[in-house]
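Note that this complex is displayed minus one protein chain, with the remaining chains in position.
Just so it is clear, A and B label the chains in written order, and each chain counts residues from 1 on its own.
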Amino acid sequence: METISAEIFTLTYGSMVRQLIADYEDVEEVNKQLDKMGFSIGQRLIDEFLAKSKTQRCSDFREAAEKVAKVGFRMFLNTTAAVTNWNAEGTECSLILEDNPLTDFVELPEALSQLKYSNLLCGVIRGALEMVNMDVECTFVRDVLQGDDVYEMRLKLLSSSPETYPFKDDD
Amino acid sequence: MAMLSGWHRRMCEEDFKLMFGLFWSMRALATALDPKNPTKQQMGAPMRIGDGCSFNSFRTSSYKLHFLESPSGLKFVLTTDPSVGSMSEQLQYIYASLFVELVVKNPLYTPGEPFLFEPFSAALNKYMRTLGLLS
Partner (left out) sequence: MFQSRGSAGIVDKPFRQGRQEISLSSFAYLFSEMVQYCQSRVSNISELERKLDEVGYGVGLRLLEVLCYRERGQRRETRLLDMLKFIHSTLWRYLFGRQARDLEQSNSAEDEYMISDTDLPVTKFVSVPREMGHLNPAAFVAGIVRGALDGAGFPARVTAHYVPVAGQPRPKTVILMKFNAAVMQREQRMPGG
């Protein structure tokens, strides 16, 4: 697998976030935009993930969460996350990340304390899972840049409906 | 759906629907008839994209059709001479090394939309030639 220095990635991400902040003065808009961009990335990155990890099936939410945390994060961010805090029904869990390459050496100034700097990641996970038919909600509930000790993303499965035949049955 | 170059007839909307219906049914049939399937499914039971696809190929007296469907719903179809053996490894290679590298990573690709990218077409033809499938 071809690699690049993580710092270029980190710096490019940072520079891009700065652009977004300059373009949209409202922090909430920036958060939304990061999620949207992540979603678009996730929709494409899923194929690389499936192809390179030779994953044949991806239909169980538990399995999917583990795959995202262990294989996905390793493949694309060279780090891993822990999956914890499952709810009773098995439809909600937390992804705990200690090491986040997006935020190396980043500190948020007071004025941007509401910025969800790594929101791109939530979008990526959401976009990727949607392509394998799992509609999820993904949000940061703990963020080191906002004062917590770890990064925690809460992942919630909303629905997973069967594939519907897209064409009408003609006679 | 994958590229349509080399088909001996031009594909129209109807053909596309027929092809889609064919693969849909093949996949459902293959899953339902599978003796090793832990969940006994009815033939008409709804399927989910992520369930994967065990249907690989079918052969007639004049051609063999090879198929690969990813858990993300991407379908790769290849028709060859009936004497050709299994092409699942090759389709997997096309998916992982050609499609992912030359299509997915192109900023102009939108998942679900038709595309035409020269580097992909060229690399695909070159690969087909090295496999001896294209003269």
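Rule of thumb we're sticking to: a residue touches a chain if its C-beta (ideal position, glycine included) is under 8 Å from a C-beta of that chain, and two chains touch if they have at least 3 such contacts.
Quick caveat: nothing in here was measured; it's all calculated off a predicted structure.
Within subunit B, the residues in touch with the undisplayed chain are 101, 105-108, 117-119. Considering the complete assembly, subunit A touches the hidden chain via residues 1-9, 11-16, 18-20, 23, 33, 37, 40-41, 44-45, 48, 75-78, 101, 104-105, 107-110, 144-149.
Here, only the chains that are shown with their structure count from here on.
We define each chain's centre as the mean of its Cα atoms; on that basis subunit A and subunit B are separated by 28 Å. Touching subunit A in their complex are the following residues of subunit B: 17, 20-21, 24, 46-52, 70-74, 92, 95-96, 99-100, 104-105, 109, 111. Only residues 43-48, 50-52, 54-59, 64, 131-134, 160-167 of subunit A touch subunit B when the two sit together in their complex.
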